[in-house]
Every structure is written in C-alpha cells, then in structure tokens.
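Note that this complex is displayed minus one protein chain, with the remaining chains in position.
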Amino acid sequence: MSSRVEILNDGGYRSDGRKQYELRDITIDLTPRGSADGSATITHGLTEVLVEVFGPREAKVRSQTMHDRALINVEVSLLPFSASERRKRSRGDKRVLELAAAIKSTFEPVVQTSIYPRSEIDIFVHVLQQDGGLLQAGINATTLALITAGIPMIDFVCAVTGGVYSTSPLLDLTTLEENDTPNVTVAIMPRTKKVTLVSMETRLHVDRFGDVFKLACEAGAVLHQEMKVAVESRTRKLVGAMETGPSIAIPGAERGDRDVYMEDNMNDDF
Amino acid sequence: MISFASFPTQTQNYGITKHHPDVQDDVNMDIVFDEEDLSSKRLTCPGEVLTSSQTFMRGHGTYVVDEEVISSVAGTIEKVNKLISVRAVRTRYNPEVGDLIVGRIAEVQPKRWKVDANSRQDAVLMLSSVNLPGGVQRRKLESDELQMRTFFEEGDLLVAEVQAFFADGAMSIHTRSLKYGKLRNGQLVVVPPVLIRRLKSHFVTLPCGVDLILGLNGYIWVSKHVKDNEQEGEEGFDAEAVYSNRNDAIDDATRSAIARVSNIIRTLATYFVPLTDAVLLEAYEWCVEQEGGVADVLQQDVGEALVAALNAPR
Partner (left out) sequence: MMASISKSEKAYIQASLLSSNPLRADGRGLHDYRTVSLETGVAPLANGSARVNFGKAVDEGGGGTEVLAATKLEIEDVKPGEGEEGGRIVCTVTCSPAAYPQLSSNALDELQYDYTTILHQTLSHPSLHPTDLGIIPYKKSWLLNVDLVVLSDAGNIYDALFMSARAALWDTKVPVTRAVQYVPPQSDGARGKTDTEDTMEVEGVGSSSLDTRHMPTASDFELSDYWDEGAPLSGREKWPVCVTLNIHSTAYFLDATLLEEASIPLKLLVVYTFTSPTSSSIQALRLVGPGELQLPQIEKLLQESEPFARQLHTALNTKLKDEDIRRNQKARDRFALRS
C-alpha cells in the first residue's frame, strides 16, 4: 500500500508533525488489574498495549515443565476493534503467533528462569490499539509487567522501531510509516547495551542498516529512562505506604530516622 | 442498589524534570553512584549496579557479573552484615522454613496433596505430614491412602507450616500440630504476601469475637472465635471434628464482625498498608467509632480517612 502522504517533507517534518528522531508521547500505567501478579499498559502515541503477567506459578500442563527452569508462555491477542479495519484474529493467526514468538524469545534470556524450576510464567499481551510499533510496545509493556510482578530479570528490555525513508532514518514509526518504509525493531538491555532482538520483515540496504540500528539503540536508552521513572515512582509510592503502617506495631521505632527504622524492621523479620 | 463510578483518570506526571539524554546521564551520575552512602539509596530496579561483589555477598533479588552486584527486581535494598539483597515490592510468596501459611487443596495425589499457596509451585502436603485419626503417633495404614479425601479434598482450606524444601524449590508443609489443619467457620481474604510481616504469632484474636490467621503467603482466614479450651485437646483428638466440613452455629453479630474485618483487610491492602494485629485492631476500633455500615470502608473516601487515621502520629 502506498499513501499519498509525504513520509518526510522538505521541512524535515513527518506526517504527524514529528521530527526524524522524535519519539511519540509515552504513557505508562502500572496499577494492578484483575487477578494478575503484574500488569502494565503502555501507549506509544496511538498504539496501546496492555500486558498481564501471572506467575511464577504451578504449570498448567505438567508435561511442558522443565526441570531446570521456568517455562515462559506468551499469548498475544489483537482486539478486533484495535485497528481502523475490523478484523478478528484467532489464537492460531500467523501474525499473532509471530508476535508471541518474538516476545518469548526476547525475554527468555532476560528473565532469570533458572530460579524457578518446573514453574510457569504466563504473559498475556492485549493490543488495545494499533498504530505501528506493535512489537515495540509489546516488549516494553512486557518488561514493565514482569517488573511489577517482581519476577527477577537481569535488566530492562527497551524496544524501538526504526525505518529509513529514502536515505533518512526515522524512529518510532506509525502504521502509515511502517507501510511505506523498510523498518526494523530493535530491543536492547540498557546497562550492557546488549541487543536481545532485531526483527526486520522488509528489505533494507546494508549501508543504511548501521545508521538505523545505532539510532534505535540510542532511542532505547531514552525509553529506558521513561520506563525507569515509572517503575521507581511506583516503587517509592508502595514502599512509602508500607512504612507508615507498621509504625503503630513496632513500639520505639523512630519514624523520623528512616535508616534506623529499616534496621528495626529487619530485626523484626528474622 | 447500584451506584456508578468513573475509572480513575490517568495523570502520569512523575514530577521529575526531563533532560536531554546527554545531560540526563550527568544528572543520574550525581544520584546513582553514591558508593559512600549506599544505605541512603534504598530503592532500586532491575539492571542497577548496587556494589562490588568483593565487599558484599549477593542475596535474593541480585546477581553478579564482572564483580558487580546488580539488582534483578524493583524494590528495597536490604543489607545484613555483608549480605546484600533486594526485596521486590510486590511478588508471589517466597517460602521459608517455619513460615505459617494458609493454603487451598488443588489436587489429591497418591499419598500426598498438592496445595495452592500463592507461590511459584504448589506446596506438597504428604499423607505422613498430617495428624491421622486415632492418635497422633499411630502408624499409617493402607486404608488411610484410600480415604485421603475424607481428610482433605479439593478446594479445602488449611493452615500449615513450611517444613522443608524439595530439590526443585517446591515446599513441603505439615499440619502436625493441633493449631494446624482444616479451616472452618469463616471466609478467606487474599492480600499481597509482602503485606504480611513475620510476627510473634500469626493467630490473632480480635475482641469482637473474630479469629484471624495471617498466612505469610497473603492468604488470611477470618473466622468466628473459638475458645482455647474448646479446641480439640491432645487426648480427645477426634477426626470427626478436626476434618469436619460443618460450621458451628454463627450468630448475626459475629457474621457482621467477620464481614467488617474482611473489608478492613481488603481496604488496607488496597492502600498497601502492612497488616499486623495492632493495625487491624486499631482499624476495627476506628470503623466501629464511625458507626457506618459494614461495607462503608470499601468506599474510597472512608478508606482514605481510615488510612489517614492510622498514619496520624500519636
């Protein structure tokens, strides 16, 4: 499909008014949902993805369990009204399975599954709205949901899509841009700058690949900041709430001095 | 009969100034790498370098790469002597030997029960780890194996103690104490396990005639108070009573107290307030003072007022 809209105009602006390297607005919601152990909703512009994580828990199908690590199970559902054309995809749909497989292989080396032999970690990805960057949003939301579920991971995983229009690299593509440009999704672990996923379904000249790849890695670091701030503010809020309560229970604990208080609390624990 | 509310609006304003990536690094430098005073930085998240592995030993929630101890979960940093660990702010139950838990039978297998205890795997309760009718010390009979469901069947709730761990990390539990066993006369409330602290006793009796069992796995049993001398004694160990599914007669006042305590627990969990006997007692008194209905505390304004009252300095 080719559109009449200019991907990048002479002024250096894209169809939605962004500059070449500009990312879309991000919102992150980490409040719990349903009975999930961890959940996160992330929006990149108009793309919105909700991920719910269950586990580690007793495996549903015992024959699939592994004696030395936890099984990661990813299921993706694209809601029928998430795109401009209604389309109901069954669980066996090829695109849905591809997305699930990509997310699973991204997180298998990152989640410390060896701590939980014979258990199962279920990751349910719901795509609420699609406007490009599904894999990117799915991975970022999964990272956040796993963290809120308290599942140990060696690092965040931050994903960004990059594309090339003519010779100019673009970041964080919308559906319109994805359809018209060769594009690649890159997921990095910010601490080590290691790449856990590169996914490309289109052809791209090898000379251009390096530029986009490098830019996407840098953008990953920016996303990491955003995600970290969200995680930290939630952690701070919950820890803060937990500290106010037990001051009634532990006589003699000084509320003013936090460190002293923390020590007391730990003595109480053991 | 019915009332409507709106979903909370998403206002994600973190209250933090955003910087250009290049500048941001410098800003982080100032905050993060303050090795001198590690204790001042109490919160962390996955992938953050905590300290050198030469000076500290790694504990839960951390891993070591290139002589650096790195956090693997988001939560609070805890140091005990040379051991550094990170406690996740919200997670499934991590069992330790000696913990008191409340669980639900998930499956009956040969010579053992599988018990859901909100942990990474179902706990295992061996037939040999329960008190059998006809005397605590008697030998296990083959007939016992055939009638395991008369002791515990699927769905049954029980209170037990963590006894040991299997090689794969699954916990083995036992009910070989008169305080442990099948639960009756009440209802279950589930909260995040992190909100249950280790206390001197996890059997709490509130003056309103309500008994609480605070399972460390986040399952709380709220029931009618049973007087100690009414509990089945060592001599009169009576299988009928211990493994009975029948509730005692419970009057309306007790039911209402049970419902009220359950609602208080739910509300406090909503605001992430850790649950101890003292907190619960005070919360109950506060609610009775308010003279509201049993369900009032579930409303947002009442819940907030309760938490504010608990946090008020005395």
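A and B are the chain letters, set down in written order, and residue numbers restart from 1 in every chain.
Definition applied: a residue touches a chain if its C-beta (ideal position, glycine included) is under 8 Å from a C-beta of that chain, and two chains touch if they have at least 3 such contacts.
These numbers come from a predicted model, not from an experiment.
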Displayed partners of the chain not shown (whole complex): A, B
Which residue of B:66, B:252 or B:291 touches the chain not shown here: B:252
Residue in contact with the excluded chain [from B:204, B:220, B:269 or B:310]: B:269
Contact residue for the chain not shown (choose from B:83, B:141, B:295 or B:308): B:295
For chain B, the residues touching the chain missing from this view: 1-8, 104, 106, 116, 153-157, 182-188, 192, 245-247, 250, 252, 255-256, 259-260, 262-263, 266, 269-272, 293-295, 298-300, 303
Positions on chain A contacted by the hidden chain, ascending: 31-36, 39, 46, 50, 52, 54, 60, 75, 77, 79-84, 86, 88, 91, 122, 124, 126, 128-129, 238, 241
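Criterion: only the chains that are shown with their structure count from here on.
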Centroid spacing, where centroids are CA-atom means, of chain A and chain B in whole angstrom: 29
Residues of chain B that touch chain A when the two form their complex: 8, 10, 12, 14-16, 18, 21, 24, 39-40, 42-43, 45-49, 61, 63, 65, 70, 72-76, 78, 80, 88-92, 106, 114, 116, 119-122, 168-170, 194-195, 197-198, 268, 271-279, 282, 307, 310-311, 313
Contact footprint of chain B on chain A as seen in their complex: 27-29, 31, 37-38, 55-58, 67, 70, 112, 115-119, 147-156, 189-191, 218, 221-222, 225, 228-236, 238-239, 241-242, 244-249, 255, 258-259, 262, 266, 268-270
